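Worksheet for the structure shown next.
For this depiction, one protein chain was excluded, whereas all remaining protein chains were kept in their positions.
Think of it as A and B in the order they're written, each chain with its own count starting at 1.
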Amino acid sequence: MKKVRKFDAVPKLNGSYKFLDDYTRPNLLYGGFLYAKFHHGKLKQIKFPKKFSKDEFTIVSYKDILGENIVPEPENDQPFLVEQEVMHYGQIILGIAHPNKKKLKQFIDNIEVEYEEMPAITDIEECLSDENNVFGRVLEIKHPAEIGNTSHLIHTKRIYRTPHQEQAYLETQAMLAEYDKEKKEIFVLGTMQCPFFVKSALDAIFGDTIHNSVVETSEGIGGGFGGKEDFPNIIAGITALLAYKSGRPVKTVLDREDDIQITTKRHPSRVEVESYTDPITHKIRKLNIDYRLDAGAFQTLSPVVLSRGVLHASSGYAVEDCYIKGRLFRSNTPSNGAFRGFGAPQALFAIESHIDNVAAQLGIDPYTLRKKNILKIGKEFPTSQPIIENHLEDCLEKVIEISDYHEKYREYKQWNLEHKVKKGIGLSLGLHGGGYTGNGEKILNSKIKLVIEKNADINIYVANTDMGQGAHTTLAQMVDEAIEHPHNKTRVVIPNTNKAPNSGPTVASRTIYIVGNMLRNLIKEVKKELGFDNLETYVKAHQADFPREFRSLFKPDPQAIFDDETYKGVAYKDYSWAACVVEITYDPTTYEINLEKCWNVLDIGETVNPEIARGQVEGGVVQALGWGLSEFFYKKGFGRKQGFTDYTMLTSRDIPELNIEFIHTDNPIPKGLGEIPMDYPAPALRNAFLNATGVGIDEIPLTPEKIFANLEEK
Amino acid sequence: MKLEFILNDKAVSLEVDPMKRLLDILREDFGLTGTKESCGEGECGACTVLLDGKPVTSCLVNAVHAENKQVVTSEGIAQKPLGKLLIACFDETNAVQCGFCFPGFLVSSYYYLKNDGEPNLEKIKTALSGNICRCTGYQKIFDSVMMACHRKQEQEK
Partner (left out) sequence: MKFYKPKNLTELFQISEKIAGKKYFLAGGTDINVQIKKKMITDEPIIYINHLEELQGIRETDESIIIGSLCSYQELLNSPLIAKYLPFFRASLVNFASPLLQTMATIGGNIANGSPTADVTPLLLVLDAQIILMAKSKMRHIPLRDFFTGYKQFNLKKNEIIGGVQITKNAETGYKTFYKKVGSRKALTIAKVALAGLKNSEEYKLAVGSLNEYPRRLSKIEEYLASTNTPESVKLEELLKQEITPISDMRSDKDYRFQVCLNLLLEFIQI
């Protein structure tokens, strides 16, 4: 647990690190997209502007696709390019390239698209309240129990709503593609999380026309947060098609405005929670959850988000009789996709808000209700997965202690009687299963490779990208520390599908948890096999054997079995746990919430690099509080907001004081980290507002307008 | 127009459209790609540079604005003693994540450190409030700038 600095910090600061738009090529064309500016309709005609000579431009439509016009996804239902029917605003109709960036933009801006308009669903509430919009598989988790007569139990039924959220990675989506005619090979360089996803997209769009496709990431990846999980497939596919058709390298860099309009977002949710609670014992005896997500126009990876959502829907509570249902709803908006948390933040917002609503109804404090129902040894998840540790309760107790929760809870009650500006304190629990859900990791079957060079440097070959989370520093550190190798010699080679084996996508908090642990085990095996104490000495003595390559495969735990049909069994082998307290002040003059403090206690197992881990939590928490407070799209009756002027992320002056503690760091493995800090803060914020005002608003973001409207209703 | 200005302490000139954005001049004509474009409307600070010593969003500055002025980019600041001090602090705290916004933060922090430098959290927050970071939650950025302020004070003693 030594302090290891990020290898890429200094070059990122002095500007020498290259992000995608910093690369160029001789003879380069710039790529751009013509996308639909209407929600639903049939294409009739595309009119190109007469003042431009169309021949100067390389243009690709669905007709130019040599393989299949379907983006590979868990559900293969989305085309790369529109054929006849536009299903959502922002759907790409044409790819266009030209040597002059400005001219390209003017040309695209002046293309007229004629279409026959069709009815569209663009409002979230309209989408999620009409069961006719359901599509895809309905998921159910059943944990029935005979609890007898419920008439003496406290019945609570509420609906919780969350909006879209923009990933807002600071580097917009971008790809550079080249076609080598002689080798019949496509090369794509890009900002992405999953190089092998992009490769499969290229193989889909080109079919047998090409012999090979190679995907590499740019040196720097300017943030991902899930937004660069699957959308890069589309950009890469179309950009590569343009490179193929023109015979020249093509670079497509999305404008912020376009990026916001056309790429994936966090799924809006509508979650109905119904509970029956014993007024004497404070046990929640029965829980029904109806979890709904607005998937957008296509399913793409939404079924997987839905799966994680239902598996986190009962949060950290043990309920005898529990039924959870999850469904996807279709709307005429861009497909929603991956975003840090992946369905869990929506689920936790609902249940963690609900707990406070129940506590208010019972007239007890929210801590006590949580404590009475918390998951611990002897209890089980609704999937019947048994609980093997009491770490969630440890997080809860610790956060209560460091935040001085009980004292403040009392103190603020008194304060609020006497003051106009109110104070509030809110609590939430969080949990996040590491890695792919259920049998996902088994199916992924990740592969990794290490090369020990002649000078005893170790090069790591994996497909996992460093988009800022510090994964490459941490992975190298894990390898070094496993064999006490000096830091600064081990590197993760920039992911390239020709060089690295497929170690799976950079998603699901799996990079350190799955891939890191594989690397650590591999280097330990290597050490055992070769029998060295000091690698450098060994390599010097056995120069002829090096460079030498070592590989390994993911070894699933045979005990961890999940039944995908019944949703029973071990959904996630290792859960990370968290508890959070948010303190706010509330000004009734302007209906504004001010974030004061946020206390976080997490069990993520071993913290390989505590400072990097802390940075992950700080960043995730602020994203989550922004989602809870000020970020949203699609205000009813208005178009999707454009640009950062009106997509209001928290600035340096808006954030609360952050306190973070890790517990149970003596755990032998590092568990999932990236997503859990996104999962739990929003309900704690919402509960703090309830504490401050006595008004529970079951919907985020808690904008002053929403608060005002809610108070007016009451 | 013929544009003459001082770029990172060196006199430069070029023939350019007077409305061309300073951001594009830096990136395209001088290959200084440390200055990044993110929002393109002055609301994120990724393209921050110093214009006559003051921080500006170079996506909203035109060629004509830079005429006969001093322009300093993150690359230039990285060469200056206070710039080096800041980089060392950002590095030590492991503050940098994706790094796309950091050249901009470096410029804003440098301006604060040079012209005020008081280790005061509220002042630092205000000085950095034109720069958006989506990865870090800002905390480590504050820690780094605070550290740099303290070190600068020690050096001056």
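Just so it is clear, a contact is a pair of C-beta atoms (placed from the backbone, for glycine too) under 8 Å apart; a residue touches a chain by one contact, two chains touch by 3 or more.
This is a predicted model, so every value here is computed, not measured.
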| item | value |
| --- | --- |
| Among A:N390, A:S403, A:S630 or A:N691, the residue in touch with the chain that has been omitted | A:S630 |
| Contact with the hidden chain (one of B:L7, B:V56, B:L85 or B:C98) | B:V56 |
| Chain A residues touching the omitted chain (full complex) | 109, 588-592, 630, 635, 637-639, 641-642, 644-646, 648-654, 703-705, 708-709, 712 |
| Interface residues of chain B (partner: the chain not displayed) | 1, 17-19, 21, 40-43, 45, 48, 51, 54-57, 59-62, 64-65, 67, 108, 126-127, 129-132 |
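Basically, only the chains that are shown with their structure count from here on.
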| item | value |
| --- | --- |
| Residue ranges of chain B touching chain A (in the complex, touch as defined) | 27, 32-41, 43-44, 46, 73-75, 78, 86-87, 90-103, 106, 124-126, 128-129, 131-142 |
| Residues on chain A engaged by chain B in the complex (per definition of touch) | 3, 5-6, 8-10, 12-19, 21-22, 167-172, 220-225, 255-257, 467-470, 609, 611-612, 614-615, 618-623, 643-645, 649, 651-653, 655, 658 |
